[in-house]
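First the structure, then my questions, so here it is.
After this line comes subunit A, so read on.
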Amino acid sequence: MVGELTESQLLRWIPLLPLMAAAVHGVLLGVVRRSLPRGLVIVLSCGAVLVSFLISFVVLIELTAMEGERVLIDNVYTWIGAGRFSAEVAFLLDPLSAAMSLMVTGVGLLIHIYSIGYMDEDHREDKGFQRFFCFMNLFMFAMLTLVLADNLLLMFLGWEGVGLCSYLLIGFWYADRFNAYCGSKAFIVNRIGDFGFLVGIFLLFWALADAGQAAIAFRDVEASLGAIVERTVTLPAWLQFLPGAPEWRLTTVIGICLFVGAVGKSAQIPLYVWLPDAMAGPTPVSALIHAATMVTAGVYMVCRMSFLYAEAPGASALIAWTGAITAIFAATIAIAQTDIKKVLAYSTVSQLGYMFLAAGVGAYSAAIFHLVTHAFFKALLFLGSGAVILAMHHEQNTDKMGGLRKYIPRTHLVFGIGVVAIAGLPYIASGFFSKDEILLSAYLAHHVPGYMALYAIGVLTAGITAFYMFRVHFRTFFGECRAPDEVRAHIHDPKNVVLVPLYVLAFLAIFGGYLGPSEAFVPIPDANSLGNFLLPALTQEAHHVAHSTEYALAGLATGIILVGILLAYLLYVRKPELPGRIASSLGGFSRAVANKYYVDEIYDAVIVRPLVAISDVVLYRGIDATVIDDIGANGSAKAVRSLASNVFKYLQSGLAQGYLFLMVVGTLAIIGYLTW
Partner candidate 1 sequence: MLVVVIIKLLFIFLVIVAAFLPILTWVERKQSAVMQDRIGANRADIFGIRILGLFHPIADVLKLFTKEDFVPQGANRVLHLLAPVIAMVPAIMGMAVIPYGGVYRFGDLELNLVVADVDWGMLYIFAVGSLATYGAVIAGWASNNNWSLLGAMRVSAQMISYEVTMGLAVVGIFVVYGTLRLPEMAAFQDQTFRLLGFVEVLGLVQTLPVWLDWIRLPMWGIFLQPLGFILFLTCIMAENKRPPFDAPEGESEIVSGYHLEYSGMRFGLFFTSELLEIPVIGMIVATLFLGGWAIPFLSQETIIGVVTPIFGEGFATGFCMILHVATFLLKVIFLIWLQVAIRWTLPRFRYDQIMDLCWKMILPLSIVNVLVTGAVVLFIGGLQ
Partner candidate 2 sequence: MVPIEHAIALSGILFAIGTVGAITRRNLIVVLMSIELMLNAVNVALVAFSRLWGNLDGQIFVLMVIVVAAAEVTVGLGIVISLFRNRESVNIEDVSLLKW
């Protein structure tokens, strides 16, 4: 059904090149068991990513050059064909995926380059360097497949692929058991989400096929969605308390199922717990996978399915509220963290919350906009923190830092830029425009229950964000240095291969916002180019609002942000002893915050332990060991053996003619039975 669209054989190479590079690495490491020289590894991996970056640039230009409907398609081959159901391996390039792929490849390229410097030191010996790049390329492949996928199944393939790669890369330093543990934690938590995602996919396909038009590709689904919009499902008795019970629209159910997947992948409440632990991986990994690209897959998916969510107000509201709550929740946790990467992790969670808030209130373009800017400055922040960590010889605790601006001025500069960007100061920060757009659309989202509350939470979170980000920055770079002397002796700015990507990202972090500012702030026609570019790919109604309102909202937000910054300045530069006293005065609450509200512990007690217990006692000892092994396998074997050794062995008389005799008799019997 997608036949009549413009074909472009180029698309397939965007994901394919990284895959090829990964395959080469994999074969060399896994089969040949020899690692390439460092230079070749770099050329291969970074080259692959670079080329696919260029390709995505080219196709973007091709896309913008098209008039009318801007869609490119690349049918590679039929992946699964069964009757009316046929899933193509096809890649789709519309404004949405174009922006995403460009962002992914671009940031990915920068981080690849950065990794050359970052991964250089540790374990050249056990081929770790090449292994790292193998995984990275594999991740690029999976992520690009996810982004460019033409149908939900292929997207799910990429979805799983990125999950796998994140697992591999979190546990990259597998020698340390804790890292391996974190990897598996991330993987398992993701699985929970993926389950919901899969259910959603099947539900959607089933419903469509049931409505008589089996469609897989997004466009076909969108076209034939009308067939199931009116359909409703009856909730089971134990769910009657839910709003809108007893009858829910099927689209809502599907939307919620899919969103469960997004929650898992994008670390929203309640499945966010894996992301902070994912920081166990190398910092470039945290930057690429757990800040810039993979964790935003959920947001991307929601925007990709915007036509569905437009039909599912319940699901949208759920998304919005989940996002908002996650945002503020994670932000509060971030206040009390001392580990620099942990802070960034929680801020990532919170920013993702922002994106979901936007997507929930139907401002998908705003979500994507924030996704892009966030990718820029969060990658910058992570890489900056990575530079700091390198300088501090793998010390991540900000308690041991401080006053580093004297030692590593360049890092201090770029990190500061990132902080400003995420805090969202007007005009000098990309965060400002995107965040402001989100807040605006939340303020205007009258169709979402309690939208004012959402708006309030958003503004408040903005303030908190500014506060803790500056807190980290001050604690790291200002005050007097708390590092031990022998460490302090060697603190220096990292090599250029590390710094250059930082500069580029810093530039993007400042000016990335001008991709799509609202006309209110940049009074030129079609200022919001990104938004207008994305709009045809999304299902959202543009909102028109007086500029005065926008100024007011922006002013309010900026004011709160400034308050947060000021607070941080007071507490951590003027009076560094104050925070301790405040914490002690707050007592239990502060402890709870410091311990992330004990969420991990609660999960452990409520879910993990019972699950383990049940699996061990019932499933393993009871079913597997007893029923299957003893009764099933061994039992049948024993039965056969005893029967054979007591009865049938006497047929084995050793006389060939006896066998022949029996054979003939048997044949006669069979033929006789068949004929007479």
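With respect to how the candidates were assembled, all candidates are chains of the complex that A comes from, given by their letters.
Here is the rule we use: contacts are C-beta pairs under 8 Å (C-beta built on N, C-alpha and C of every residue); 3 or more make two chains touch, one makes a residue touch a chain; residues count from 1.
Since this is a predicted model, take the numbers as computed values, not measurements.
Within this complex, the numbered candidate that touches subunit A among 1 or 2 is 2. Taken in their complex, subunit A has these residues touching candidate 2: 649-650, 652-657, 660-661, 664.
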